[in-house]
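Let me give you the structure first, and then I'll get to my questions.
Our next item is subunit A:
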Amino acid sequence: MIEYALLFTALCYGVALILDLWRIAQGPSSADRILALDTMVINVIALLVLYGIWRGTAVYFEAAMLIAMVGFVSTVAYCRFLLRGDIIE
Partner candidate 1 sequence: MHWIILPVVLPAMLAPLIGFVMRHDIVLARTASVAGTVALLAVALGLFGMAADGATHVYRLGDWPAPFGIVLVLDRLSALMVLLTATLALMVLVHAIATGWDARGRHFHALFQFQLMGICGAFLTGDVFNLFVFFEVLLIASYGLMIHSGGRDRMQAGLQYVVMNLAGSTLFLFALGTLYASTGTLNIADLARVIPTIPPEEAALVRVAAMLLMIVFAVKAALFPVQFWLPGTYANAPAPVAALFAIMTKVGAYAILRVHTVSFGPGIEGTEDLAATWLFPAAIVTIAIGAFGVLGARRLMPLIAFSVLGSMGTLLIALAAFTPEATSAGLYYLVHSTFAAACLFLVADLVVTRRAGDTLAVRPPTVQNGLFAALFFAAAIGMAGMPPLSGFLGKLLVLDALRTPGTIGWAWTAVLAGSLVTIVGFARAGSALFWKSTATPAPETEAPAPAAASPLEVAPAVAGLAVLALLAVFAGPLSSYLQDTAAQLYDRAGYVTAVLTPETEG
Partner candidate 2 sequence: MSAGGHFLFLIALLPFVGALLPGLMIRAGRTVCAWTAAVPTALALVMLLILAPAVLRGEVITAEIEWLPQLGLSASFFLDGLGLLFACMITGVGLLITLYARFYLSGDDPMGQFYTYLLLFQGAMLGIVISDNILLLLIFWELTSLSSFLLIGYWKHLPEGRQGARMALAVTGAGGLAMIGGMLILGSIAGSYNLTDILQAGDAIRASEMYLPALILILLGAFTKSAQFPFHFWLPHAMAAPTPVSAYLHSATMVKAGVFLMARMWPVLAGTDAWFYIVATTGLVTMVLGALIALFKDDLKALLAFSTVSHLGLLTMLLGFGTEAAAVAAVFHIINHLTFKAALFMTAGIVDHETHTRDIKRLGGLRHLMPVTFVIGTIAALSMAGIPLLNGFISKEMMLEEASHTVWAGSPYAVPVLATLGALLSVAYSLRFVFHVFMGPVRDDYPHKPHDPPFGMWAAPALLATLVVVIGVAPFLAEGIVTAAANAVTGADLHPHLYIWHGVTPALFMSIIAVAGGAVLLLMHRPLDAAWIKAPRPEAKAIFDRLIAGAVALSRSVTEGAHNGAISRYLAIFTVASVTLGYIAYRGSGLSAPTRELLVVPPVIAVGWVMLIVATVAVVTMHHNRFRALVLIGIIGLSISAGFVYLSAPDLALTQISVETVTIMLLLLALHFLPKETPKESPIGLKLRDGVIALAAGAGVGGLAWAFLRRDIETISGYHIANSYEGGGGTNVVNVILVDFRGYDTYGEIIVLGIAGFLIYALMHALLDGPAARRLKNMDYSQDRSRDRHPLMMVVVTRVLMPIAIVVGAYIFLRGHNQPGGGFVAGLVVAIALLMQYMASGFAWTQERKRIEYHTMIGLGVVIAGLTGVGAWFAGQPFLTSAYTYVHLPPIEEFELATAMLFDLGVFLTVLGAVMLMLYSLSRIARFAGETVNEGPMDYDPGANVAEETATEGR
């Protein structure tokens, strides 16, 4: 049962990624692109955790956590660039 649930969820996130990608390509504003990229990051985190469950290992946890962290930082940096130009001022 879990296998099917995993497959379903993974597919959901896969489709979600495609939708994010579409938004990034489409824009129209930079904010949209950043938002879509941020969503993508979160979707990937979900997929990594799913993968961990599927494989029954926690080896991939750090990757997920780190991606969460750097995803946030880079989103902020992108936004700060749009807001102020200088991301560290």
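Keep this in mind: a residue touches a chain if its C-beta (ideal position, glycine included) is under 8 Å from a C-beta of that chain, and two chains touch if they have at least 3 such contacts; residues count from 1.
Here is how the candidates were picked: all candidates are chains of the complex that A comes from, given by their letters.
It should be emphasised that the depicted structure is a prediction, and the values quoted were computed from it without experimental measurement.
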- Task: Check each candidate in turn (1 or 2) and state which touches subunit A within the complex.
- Result: 2
- Item | Touch list for subunit A against partner candidate 2, complex | 10-11, 13-15, 17-18, 21, 24-25, 30, 33-34, 37, 40-41, 44, 47-48, 51, 59-60, 62-63, 65-67, 69-70, 72-74, 76-78, 80-89
